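All protein chains but one are shown in place.
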Amino acid sequence: MKLDGEVVLPQGTDETWKRINDPVVLKACIPGCEELERTGEHSFSAVVKVKIGPVGAKFKGNVELTELEYPVSLKLVGAGEGGVAGFAKGGADVKLTEIPEGCKLSYVAEANVGGKIAQLGARLLDGVAKKLADQFFANLAKYEA
Amino acid sequence: MFPAQFEYHRPGSIDEALALLGEYGDDAKLLAGGHSLIPSMKLRLLEPKHLIDLGNIASLKGVRVEGDTVAVGALTTHYGVESSPEAKGALPLLCEVAGQIADPQVRNRGTMGGSLANADPAADWPATALALDAEFICKSDAGERKVPASEWFQGLFTTALEEGEILCGLRFGKLPERTAATYLKLQHPASRFAVVGVSAAVTTDSAGKCVQARIGITGVGTHAARAAKTERLLEGRVLDPANIAAAAALADEGFDAGSDMHFSESDRRELCRAYVERALLGVLERANAGQFQP
Amino acid sequence: MLGKAVPRKEDERLITGRGLYVEDVQLPGMLYASFVRSPYARAEILRVKKEAALAVPGVVGVYDGSEWPELKARLPELNGSVTLTSPYIDHIKLPDHLLFPKRASYVGEQVAVVIAETPYAAADGAAAVEVEYEPLPAVARWEEAMKPGSPRVHEGFDNVVAHLKHKVGDADAAFAQAEIVLDFRLETQSLKSMAIECRAVAAQFDAATHSLNIWSTGQFPFMMRNTIAGVLGLPNDQVRVIARDVGGGFGLKGVLYAEDVIIPVLAYHLRCPIRWAETRNEHMISANHSGNQAHDVRIAAKRDGTLLGLELKLYKEVGAYDHFDMMLQINTINHLTTHYKVPALRIEGWAVSTNTPPGSPYRGAGRVEAVFTMDRVLDAIARETSLDPLEVRKRNIVTPADMPYRNGQIYRDGVPVEFDGIDFPLLLKKAVERADYDGWRKRQKELRAQGRAIGIGIGSYIEAGGLGPCEGSRVKIDEQGRISVFVGVNSQGQSHETTLAQVAAHTLGAKFEDVSVFGGDTRLMDFGFGTGASRVAVNAGNAVMKAAGEVRNKVVRYAAQVLNCAENEIVINDSVVSVAGATQNFIKLGDLAARSIRDRRMIELGGPGFHATEFFYPRTVVWGSGVNIAVVEVDRRTGAVEILKYVIVHDCGLPLNPLVVDGQISGGFAQGLGIALGEHAVFDEDAQVLSGSLMDYYVPRIGDVPEIDVEHVVFPTKDNPLGIKSVGESAPNAPGAALSAAIEDALERKIRITRLPVTRSTILSALRAA
Partner (left out) sequence: MKNKVSITVNGVERSAEVEPRMLLVHFLREELHLTGTHVGCDTTQCGACTVRMNEQAVKSCTVFAVQADGANVTTVEGLAGGDGLHPIQEAFREHHGLQCGFCTPGMMMAASQLLDRYPEPTLEQIKHQLDGNICRCTGYHNIIKAVQSAAEKIKARKQAQGAR
């Protein structure tokens, strides 16, 4: 499934870039994130609890930032295992543009899920992905250290 | 098919239920009719450690007419509403909606409060709660809180219900005189949820002019919402097929319609407009026949 | 008794809750199984960690195939298929299908099994098993799988596992003469059978006799028995498979699955009864599916609507393991031309593996695809020539004057296809009259003027039934006069206990109430081939007739001695044997049987009692046929299709029981309706299952099924003594074609329907594009 979006963040591109690369900020902004640790210069391991309507599952996985072009674009790639619920993987091309209000962040993401969540939640996948993305960017916009 | 272990609690009162909810917090799930929760548990998509069954709390059940309002306990089953003489007399739209939910067995167990607290994007009640401007009565240790329908649905499976709160009931105020209403639903062929569900309540004056339009839509976006543009366009105009068509053409605006394996975003938008138009034509027919909600 | 609409014998237990389906088998000390299944469509299974599962209370064991050599067995390559004699196939190469593969090849493939004291504990255990996978790229669609660089479903094997070619007449000449050449692709969807009872198996080792009792939901108990006996190294007779009450089959239970072998093997080793029942979710993901099929057709026709020739490229998705070689493709080819003349035909077909569950026949087995193709071809000619679709059919139909008619195909049993005694134009005429075709054409015009979209569509099918090699029956009269009829086949709801009892009662002159039919138990017969391919009534029915006839002969010969009369004076009626013209001189069948037990005169009649075992070998298949006409109204705004009239005119030879025949037509139609308008097993591009429950997989409900108007026509057949044809797979075949045509017609052919199912979304998006 594909989704894209655009958000305006009050911070500039530099600050936004820093935040996206900061495990503390990421942990605070990823919805349901319980653990997030740096495992490499641009890679992290994470535990995320997803609790939406008919599903409540803990996903353990990795997130990696690649194709970094400071401070205009990067690619986010991640995969997580949710036990009985199944698994999810995906990637997002993120672009940052400096604008008077701060920074315009646009993304084009592709996500795939497998196992039970794909088998049983097909009708909800689009909505869930959107919800999680929206929440993440909303959190990022209002995050205060 | 075989849920994981949990501990079962059957409180006899709301206070007891709140105490249990306070004690177990995130580890607990409230069990109303269970017709969304239990299937999820059987598939092990949800594994709550504690289940707080509200089924024994008599005060949460039943339809009562209190002055100008209809009060429905959160634990009233869909069939309880469908077959309620009180509802039929005071607000027949409720019976009309209840009778279209899922199937008879589900209607015998599933509850209005459970459905509204779960806020499935394709559930039936949310559209009607919006169209009737229902008031949601929530209770917590801090006391009672009332939430208008317009603030209840906040996102996918997300409502204004706060942690530690229980949705205890709904109150439906008296509709203005000369309000005709209907619920029109396109049933999903497999799941029987709403692909599109339109609940429309329209008040007209004696000249046929629309005084107030409330149109709740479920199934199209990530949560039920009102067709605000359609409502605005109708208000102040004569409720006739031409105005209805023009207004319905805007029905899907503002909805975050998604695609799935059955319907594309375009399908959903198109169906939304068509069903809103037909629902409004249905309302017009009832208004012309003098069939108003009492 | 034959041809009478008697109520069914099996109903009494089924309506009172006393049926015995596999999940109803409850034995002391019974254990329960739950399978750990791959969430990936293709993955290396690196490690199965059992510790956490073994710690779960109630869990007895976790098995991943490493425990006993029998668990390393493979499933039989060809599951009861008989198509290897087909002259069409020119290449086939298949990988082994192991009970516990080292590499998962589809979502839901079994990786390990947990055995526990309760089904709940088994599920707990399965959830606790940790499996390390290395996910590998998967291939979900046949188009992708055929590309040179695509991932291989199995290493060392091409994704194209089989190939065939067939031709009739001179296709080049046909295209050279053609005034019209059309080409397009037609697609039919993959389906699940969706029997309401999912699959199940229970097994119990009996130490006293060192034998294994197995309860199965399968359609082929003997194949199951032989395979399991072979795996365990036991004589066939020490393995007993019972499959008596089965909750619907429809083809998907006509396969031996890994669980069917694993559970008995574990019961054998653990010396404990074990039961496994598939959940609906498991059924949706891991049970076989029918497989997507695509046809690239090229049509050569004349301006007057005559079809000159057809070229067909046939692509069939067979899933991760191909257990039916090219049976389904061959079925499609052999049913392709239905009622019409196709003078030249050139066909090439491919069986393509994908990372989806193995492909299986589903009720109709390739015929839906055939009918959809032939009728869409005729409709395309109608569109191109501006002729009425009915007229195009009339111009190409095979007539009685053409009989016996050979269409150039060779059936799976190696015998050339031949129609005789079938009046196709009569079926069409009756359907046209019954549907008021001309009247609807008129109303269609009037209603179109009012903005309403009315359409009419025609679908015609042929159905080969009664496939051999044979079936047998043993008929016996006991001392109480009860007549037992044993057969080597089992029922999944087809009413054998009633129809076969009717045959026996009729042949013997016995009371219907005195007859009991026993099937679905490998202890009852030495041979049995199974229930599938609409073969039971023809094969077992005629075997019962032969065996009962033989028993009757014995009764007559012995009774003549007992009653002191000539054999031709013996009359048997209502289970009483008497002398013609002297009805006071009689003896009851049971008394006669009792008397025969110690009578030395029975030496000449083959020993004590009245019993006989006979087999019926059909010469080849028999051909049923029919025409469907649909009248629909389409709502352009919502894509809704309302069926205003649905006519089915069909021939299945003489009905053994009209009630049962009607039931088969009604039920088959509902399945055809599902195929036409919504049923679809959906996989995403990673071969993940998206239709994992009945929330997403459409099955018609009571309110979805319109009334149908059915006319039975009987074209007798001399192919078997009962004069019957088959009916089981008739009705699902044509609704897809008839409804597609009607919908297209309703929308004034502004859209083209080339793919099943035709959903609201199909209609809405086609209208948007038009």
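So that you can tell them apart, the chains are marked A, B and C in the order they are listed, and the count of residues begins at 1 in each.
Methods note: a residue touches a chain if its C-beta (ideal position, glycine included) is under 8 Å from a C-beta of that chain, and two chains touch if they have at least 3 such contacts.
Since this is a predicted model, take the numbers as computed values, not measurements.
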(message) Checking the contacts here: which visible chains does the omitted one touch?
(response) B, C
(request) Using the touch definition up top, pick the residue from C:Ser495, C:Thr522 or C:Thr717 that touches the left-out chain. (result) C:Ser495
(message) For a quick check of understanding: of C:Ala401, C:Ala449, C:Ile702 or C:Ala769, which residue touches the chain that isn't displayed?
(response) C:Ile702
(message) Using the document's definition of touch, tell me which of C:Val111, C:Ala126, C:Ala195 or C:Ala612 contacts the absent chain.
(response) C:Ala195
(message) Tell me which stretches of chain C touch the chain missing from the display.
(response) 7-8, 10-12, 14-21, 23-24, 26, 118-120, 193-198, 245-248, 250, 277, 279-281, 492-495, 659-660, 662-663, 665-671, 693-695, 699-703, 705, 707-708
(request) Mind listing the chain B residues that contact the chain we can't see here? (result) 1-8, 10, 31, 34-35, 38-39, 41-43, 51, 53, 55, 79, 99, 102-106, 108-109, 190-192
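Following the convention adopted for this analysis, only the chains that are shown with their structure count from here on.
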(request) Please report how many Å separate the Cα centroid of chain A from that of chain C, as a whole number. (result) 48
(request) For chain B and chain C, let me know how many angstrom lie between their CA-based centres, rounded off. (result) 44
(message) Could you pull out the residues of chain C that touch at least 2 other chains?
(response) 127, 281, 682, 690-691, 693, 695-696
(request) Would you give the residues of chain B that are in contact with at least 2 other chains, written as numbers and ranges? (result) 43-44, 191, 261-262
(message) Residue numbers of chain C touching chain B in their complex, please.
(response) 34, 119-120, 122-124, 127, 279-281, 637-639, 677-678, 682, 690-691, 693-699, 704, 759-761, 764-765, 768
(message) Using the touch definition from the top, list the residues of chain B that touch chain C in their complex.
(response) 1-5, 43-44, 186, 189-191, 193, 261-264, 266-267, 270-271, 274-275, 277
(request) Under the touch definition given earlier, write down the residues of chain B that touch chain A in their complex. (result) 36, 39-40, 43-48, 118-122, 155-158, 191, 222, 256, 258-262
